[in-house]
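This structure is in structure tokens; I'll ask about it shortly.
Only a single protein chain was left out; the remaining protein chains are all shown in position.
This part shows subunit A:
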Amino acid sequence: MADIAFLLLIFFLVTTTIETDAGLDRMLPPIEPPEDDVVIKQKNIFTVNVNRNGQLLVEEELMDIKNLRAAAVAFLDNGGLKPGEEGYCNYCKGERDPGSSDNPGKAIISLKNDRETKYSVYITVQNELVAAYNELRNREANRLFGRDFTDMEQEYLNPETPETVREELKDKVKRVQDLFPQKLSEAETSKN
């Protein structure tokens, strides 16, 4: 009996792996350009350039990658419009600098990288930008529903969650996502 069980055990040990499947989800832009060109004000774009040595140029200034998250949060959470103006962001807690983004719905992060940028650096930058969004979404989710957004999203995406709970979570997740929509644009890589 034990021999047979050992045989099976060794078979499973050899043919299987413990899965490590988790990662950063991203949507690529469709290949057809949108029909109407939208004019976006420069102040609503947060440019991040990564060069081949893994150095960052953020808003035309050299920046250490460790400060990227804070800079992105400050940009997204700015809410530069004055109270009473259309699109005024009443939940933003940023600097309210009129020279930075109008509101989180208009704020766009533009990421550009070199062909020789290392993939690990790119993932770190992506991770920091997603972290900036998650930080703000968590803040709003805690304010509105008293729990973390990432936590709610994870439960919503988990197929084992019962249908009724998921329906309820769907609206909440959507609402928080709408407060800070993820607008991360990736330009084609530059050759030099």
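Here is the rule we go by: contacts are C-beta pairs under 8 Å (C-beta built on N, C-alpha and C of every residue); 3 or more make two chains touch, one makes a residue touch a chain; residues count from 1.
Keep in mind that, in the parts below, contacts and distances are computed from a predicted model.
Visitor: One chain is missing here; what is its name in UniProt, given the choices "ATP synthase gamma chain", "Polar amino acid transport system permease protein", "Cation acetate symporter" or "Biopolymer transporter ExbD"?
Guide: "Biopolymer transporter ExbD"
Visitor: Hey, which of A:Ala74, A:Val130, A:Leu144 or A:Leu184 is the one touching the hidden chain?
Guide: The one listed residue touching the chain not shown is A:Val130.
Visitor: On subunit A, where is the contact patch with the chain that was removed from view?
Guide: Contacting residues on subunit A, toward the hidden partner: 1-2, 5-6, 8-9, 12-13, 15-31, 54, 65-66, 113-124, 126-128, 130-131, 134, 150, 153-154, 157-159, 188-189.
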